[in-house]
Every structure is written in structure tokens, then in C-alpha cells.
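Take this structure first; my questions come after.
Note that one protein chain is taken out, while the other chains of the complex remain in position.
Our next item is chain A:
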Amino acid sequence: MAPTTTIRIVLAGLGLAAAATPALAVTELQWWHAMTGANNDAVNRLAEEFNASQSDYKVVPTYKGNYGETLNAGIAAFRAGTAPHIMQVFEVGTATMMSAKGAVKPVYQLMKDAGEPFDPKAYLPAITGYYSTTSGDMLSFPFNSSSMVMWVNTDALKTIGLTEAPKTWPDLFAAAKKLRAGGFPNCGFSTTWVTWLNLEQLSAWHNVPLATKANGMDGLDATLEINGPVQVKHIANLAEAQKDKTFDYSGRYDSGFGRFTAGECPIMFGSSGSYGTVRGNAKFGWAAAPMPYYPDVPGAPQNSIIGGASLWVMGGKKPDEYKGVAKFFTFLSDTDRQAKLHQTTGYMPITRAAYEKSKAEGFYDKNPALEVPIKELTNKPPTENSRGLRLGNLPQMRDLWAEEIEAALAGKKTAKQALDEAATRGNAMLRQFEKQAGGR
């Protein structure tokens, strides 16, 4: 075949393809996300359903790697002028996105401009609080929310005569000591996301501040208070328990979660979003329980804070595109859709109606593990200390805190020394962020 013929055929093919698309241009809305596995399927299904429900807009979901990679990809794209319309950003990236004024379009503004019906009160305040300004304006749209729960191997608990999970930290340490002396010599209990449990959730759950200015919600000039008595006592307890593996460290992130499903650690703290992993892999009786608390701390337990991610709308797009994004968010907020999303992925429902619907359907009678994080989150009305965190550079800050906790667990520093150091170094990081963001 002569090359010219080939070219002609290709051109003809292109012409056909062009003719096949409808005459009215469909506005494409790029949605970058970090969801894998079953959650990726859920994202694609949502986009398909939305695209089928109307003909003006087409949501195009693209997987961009893990949360950190997705955020970096979005930042790089913004700098190159090719940012997506919607970006899924993990909760700890909130301060970074918030302080990028002009790079993002606040959700409340978006909904108002587009004239979409939007009632912030329809959403669970414990979730939206994390993503709202102090005056209650919602900046990003909560997508997948989780909280930290205690996953327990109920078969293992039976071996030490317990029928339900320990409720307080002293009880937990005692139970873990027995488990370690029994069938679990390597690990009485452990945790994933070491700083999320032992500093962030611990502080909120005991209603003590992690940082001033309502944990940074009220301003970039917050300073850390992670070296308070509650945190110091808890880290000291952990370090003591590490000595005989009553507690055994499993790393900074969530790669250690396999130690629970493999049966090595009978108690493991982890995201409620691990529900699918546990259900699919645990070959023993299991349950989710609320995080323990120290009974001598007044008011404990307070309420937990969320993890997971929200959808940010990027700035500098056309009004018509924003209209499409607003319509998509309305679509996502639909009660039936939210309830279904919650029940299939295990992430929390973001609207009250979806929660009530799931409850009325008896969903939690069959899946009690999925109600635990909601109960933790709504245990009490949030205080300044338990609404959420908004600290600059939090992803790297977590690494810094983990470094110091590791030093304490290894016995190189006392808990007090480690947390003092973590606060000093963390404050330097906060000041750096303030300087970088403050140029505007």
C-alpha cells in the first residue's frame, strides 16, 4: 500500500470519528484522583452515571498515583497552566490548598455562582468542619472520609477471656501484655499511621490541643502543643510497651496493616477505610472498636477527626465548566447515591440523610464495623481541639513527628525530649510555611 493511501484511510477514519461526535460540544471536566482497586471502580462508575444522566458535561476521571503523587501532579499541572477541574486531595493537604488563593475555587463560591441548590447543613458537620473556614464556608467537597478505629481479632481476645475490645488505654495495655505472653510473642498490639493515632487522634479524642489557634484552623501563625502532658504520658507508655513488644512498631504509614490480617498482631489501629481489606483477608473473627481513652483525662472521649480526602476545584476555569462541576457535586450529594457509595466502599456517608437512610435500612446491624467511625466522629459536638487540623506542610510534618516518636520508641530519647524536639522542629516548619504563603 502506498503511503499516501494509508494517510487517506487514516484521514477518512478521523473524519468518521469526528462525524460521530454530537454537533454540540460536550464540556469535558477533568477529575484527578488517587483511588485504587474497588474505590477506583466506584470513581469510574460515578463518572459514568453522571455522564449518562445529562449530555452537556463529561467528567473524565484519571488516576494520578497515591495521594501525595496526585497532589504533586496537580501542583505541577497548575504551574504549567494545565490543572484539572477537580482534584482529590488528602485531608493533610488542606492547608496547602487553602493557602493557595487563586489556585483554587472555594466550593461554597462555586455553588453560589452556578446557582445550584446547596445547603451546607445537609452534610455531617464533623466532616465538613475539616474543610470549612471558621465562618463555616465550605472550601472543598468531602469525598471519601474515614476515621481511625481499633481492629481486633476477636478469636485472640477470647484466649485471654475477653468478649469485647478494651475501652481504655490502661485496659488495652493490660490485654496486650497478656496476648503477648500468650499466642502473640511478636506483637501485643500495633498501629498504622503512627502520628495520626498517637498525636492527632489522641489529642482530639482527649480534647487537648495539638496546636494553638484551634489546631491552626484560625490562622497560619499557630504553634504546636504536641508536647502536652497527655501526649507525653501516652508516648511514654508506648515506649515502655515497646520494650517487651506489648506494643510493636509497624512503621510510619500503613504498610504494617498486613500484620493484623496475617494474624501476627491481634490488635491493630487503622483507618476505617481498611474495612474491605479486613473483610477480604482476615481468616479469624474480627471487629472494629472505638479508640481507647485515658479515663483520668476529664471529658474523654471527645470526638475523633477524619482522614481521607476531599475534592478541590481548581481556579482559572471557564464559568461554563464551573457550572458543570457544581452540577456534578449536586449529583454526588444525592442521598441514594451517597448511601450506596458509603455501603459499597466503607467510607463514611457525607450527608446526614445518607447516614439515616443506611441506619433505617438496617445496614449497620449487618455491618457494625462501619458505624464505629461515625459514632466516634459524632460522639460529642466538636470543640476547638477536635474540629480538625490545618497545619501547613502537614505531610512532611508527620514524617518529622514520626522521626521523634521512633527515637522515643527506640529508647534514644525520653517521651518528653522527643515531643519537645518534635514541637521545636515542627514550629520551624510552620514558620517556613507561613513565610512561603505569606508573600501575598
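Heads up, the rule we're going with is that a contact is a pair of C-beta atoms (placed from the backbone, for glycine too) under 8 Å apart; a residue touches a chain by one contact, two chains touch by 3 or more; residues count from 1.
Criterion: contacts and distances are computed from a predicted model.
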Problem set entry | Chain left out of the displayed complex - its UniProt protein name, from "RNA polymerase sigma-70 factor, sigma-E family", "Carbon-monoxide dehydrogenase medium subunit", "ATP synthase subunit a" or "sn-glycerol-3-phosphate transport system permease protein UgpA" | "sn-glycerol-3-phosphate transport system permease protein UgpA"
Problem set entry | Among A:252, A:342, A:357 or A:387, the residue in touch with the chain that has been omitted | A:252
For this session: Sort through A:96, A:192 or A:227 and give me the one touching the missing partner chain.
Result: A:96
For this session: Based on the whole complex, identify which of A:36, A:54 or A:436 touches the chain you can't see.
Result: A:436
Exercise. Residues of chain A in contact with the chain that isn't shown?
Worked result: 68, 72, 75, 78-79, 96, 99-103, 186-187, 242, 249-253, 258-259, 262, 264, 393, 395-396, 399, 402-404, 406-407, 409-410, 412, 425, 429, 432, 435-437, 439-440
